[in-house]
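In this view, the complex is presented without one of its protein chains, the others remaining in place.
Chain nomenclature is as follows: A and B, assigned in order of appearance, with residue numbering initiated at 1 for each chain independently.
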Amino acid sequence: MFGGPSPRARRLAGSAAIYAGYIVVGLIFLFPLLWVASLSLRPMAELFAFPPRLVPQHPTLAAYRDVLTGSPLARYLLNSVKLVSATVVCALAIAVPSAYALSRLRFRRPAQKSAAMLGMLAVQLISPLVTALPLYRWFSALGLINSHAAVVLVYVALSAPLATWMLTGFLDTVPLALDEAARIDGCTRLQSLLHVLLPVMLPGLASTAILLAISTWGQFIVPFVLLTRGDLYPVSVGILDYQSSSDSVSTHLLAAAAILSALPAMLTFLVLQRFIVGALTAGAVKG
Amino acid sequence: MDRRRIVLAVVAAMAFVPTGIARADQYGPESAPIHITWQMQPTQSPKSSVPTVKDYFQSHIEAWAKAHPEIMLDVTFNSTDINASMTRMQEQAAAGRAPDLAMLDSFFLSRFYSFLQPLDRFYGPDQVNDFVAFARNGMRGPDGTLKALWVNTDVRVLYYRKDLVSQPPKTWDELIAQAAELSKRGLTGYLYPGGRGEGAVMEHLPMFWAQGGELVDAAGKPVFGDGRNRTAMLNLLGFLKRTIDTGASPGRVVNYRFEADLYPEILRGNVAMFLGGNWMAKQLRELGDKNDWGVAPIPLMAQGDPVTAAGGWTYAIFTPDAKKQDIIVDLINSLVAGPAAMTASTAAIGNLPTRMSVAQGDSAYVKDPTVHDFLALLRYARARPGAAIYPSISTELQVAMSDVITGQQTPEAALDQAWHKLTP
Partner (left out) sequence: MAQADALTAARRRPIEDRPLAWLAPLFLLLGALFLYPLFDVTRLSFTDATDAAAPAHYTFASYRSLLGSSEFLAMTRVTGIFVAASIAGQLVFGLLIAALVCEGERRRLPGAALVRAVVLVGWVLPGVVIGIIWKLLLDESGAGIMAYAASLLGARNPIFLSAPVPALFWVTIANVWRGTAFSMIMQYAGMKTVPIELYEAATVDGAGPLQRFRYVTLPSLRGILLINLVLITIATLNTFDMVLPLTGGGPGRATEVVALYIYHLVFSDFQFGRGAAVAVVLMAIGLVLSACYAHILQRERAA
């Protein structure tokens, strides 16, 4: 009792310190978003009020109505959803057989397999910024500028290696006995992959899909380079147009557009957080 | 198991989101035998956020399309980063994929001359001579043919609050003295775009031209770093430095790339004077600004005739198809280029007409006292040089101006850097 704080008190103090840390961290990461949300809910007159207030006096959804009905934001959002979903489906379609080969098939030399695995990682070191310029010239010569298919193709190339790498790691944890049993029953490898392994891989597929979706949602350079028509832009590029509208004050519209373009990614993320953390954790530990 | 089903549902839902909804803005039936692709500037289109502009273009294009059911207009839009947008279009034109009709920013027009179709068979000398001189020059390519129609323009001026400034300054010294005094009283004495944007250069070119400075020579080679041009540019950069050093202007002007970036500060009601374009008078009223703004010519180094810079948008035709050209000319005449259309469209936009017959006409818009003042300045207006290198010069000058304003470089060093970059 008299020999310093008890373990219980020390534990409580420790927990209090941790909560203090949580509050600081939470403020740092949430405050910018709150401020933008606050700007997006104001009538024009309150945008420039001094001193600034976090909670608008006369909150209004007018800015949201304006960007959704009077501007192409809804179209940008739709383009993004379209590009992202096509990319995820195509990237998985390519990554699943590749992961199967890397996890299940015997390579003639083990070095080949590790080279392939290393290759998947090595391409992560090449930024689309480097390849964008030749791709632009190439697609331009082929007349594929302003084609969503071309953008998806490049997105798939960017995301398939990572997907393959993650799915290989996931498949490695699935017992071999499972597909061997199927093979004994007379399945071809493709059948055993589709009917036996794929259902088991579902959580891994889901995590991978979410990660790909989030990284594709934020892509800037590829669509910027390969698309010149504003009506084809995904939101990650189109939102730049709200920043400097030369014909009026656009701060509240910009804020509303920023919130709306962030929402889909944030909601997907918050709902499926567990899978994302799981996927990242699995990937990191493998590395 | 439940969770797995949810995830499956989400992934499946994402894959089957409707595709193909994202279509361009179209006027007229998809089945029409003639399709015309048209790239517009959003601020002068049905996409404008200003109601009068939006209504004008929306209703006129729709009416025209209704009267021409055999034609479909497939409209796309420039992005707000004009430089990037124009560069991309140049790239498309070089690859033979430019739209049939496009709105080109007047200062980029010269880069397109070789891709554009001549319009002389539609507009004879009597028509062309109706345009104000700088527009006439820009509209003609180096081979003398008519390459585009410069359908509206704008001028730059000094705005001052009549309740705070009794006598608008005519020279830099007067401007700085008055602005510094106002700033001491807690106001923002003098504001201008000073960042990395075309607005910063454009607003300040009159101060350079008034001293006899030239950016390029007759052959289109940069000369702004030589002889008396250099002196004039150094004077201008020195003036910018003084606006900061004396407290006349806040250092944050370096964040303002375009005139519109000034609005938030102006609307807070703390700004006494600012350098801006004529269109801002109308827009400030529409934004609910209650202050009484006076308009004066841009202050110059020494007293003299006013000088201002004129910009504006042009319509140009890329398609070599003669039939499409006929249709397009009919469209733009009824929308922006014919005398009546120019009167109505400039009034809706708040810009100035380029046809002298319109400027000197008797429409209510040109008779408005403020507009009248702006039109009077048109006589003293110059356009930016038509040289293909101008956009690059502008970029380097933007950097030089920012560097001087932030005190990173002396005017000499900043100018030398820009000069060496362009004349290796």
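Here is the rule we go by: a contact is a pair of C-beta atoms (placed from the backbone, for glycine too) under 8 Å apart; a residue touches a chain by one contact, two chains touch by 3 or more.
On a predicted model such as this, the values are computed, not experimentally measured, just so you know.
Contact with the omitted chain, checked across A:S71, A:T87 or A:S236, is made by A:S236.
Among A:L61, A:I126, A:A181 or A:L194, only A:I126 touches the chain left out of the display. Only one of the listed residues, A:A86, A:A160, A:A206 or A:L232, touches the absent chain: A:A160.
For the chain missing from the display, the contacting residue among B:R257, B:R355 or B:R384 is B:R257, taking the whole complex into account.
Along chain B, the points of touch with the absent chain fall at residues 83-84, 87-88, 90-91, 94-95, 195-197, 250-255, 257, 264-265, 268, 270, 391-392, 395, 399-400, 402-403, 405-409, 417, 421, 424. Against the chain not displayed here, chain A makes contact via residues 11, 14-15, 18-19, 21-22, 25-26, 28-30, 32-33, 35-36, 39, 47-52, 54, 94-95, 97-98, 100-102, 105-108, 112-113, 116, 119, 123-131, 133-138, 140-141, 153-154, 156-157, 160-161, 164, 188-190, 214, 217-221, 235-237, 239-240, 242-243, 251, 254-255, 258, 261-262, 265-266, 268-270, 273, 276-277, 280-285, 287.
The working rule: only the chains that are shown with their structure count from here on.
Computed centre separation for the pair chain A/chain B is 37 angstrom, with centres defined by C-alpha atoms.
Across the complex, chain B is touched by residues 44-45, 47-48, 50, 66, 70-72, 75, 78-79, 81-82, 84-86, 88-89, 140-141, 143, 145, 202-203, 205-206, 209, 213, 228-232, 240-241, 243-251, 253, 268, 271-272, 275 of chain A. Of all residues in chain B, only 4, 7-8, 10-11, 14-19, 21-25, 42-43, 47-50, 53, 76-81, 88-89, 91-92, 95, 97, 197, 257-261, 263-265, 267-268, 279, 283, 286-288 touch chain A in the complex they form.
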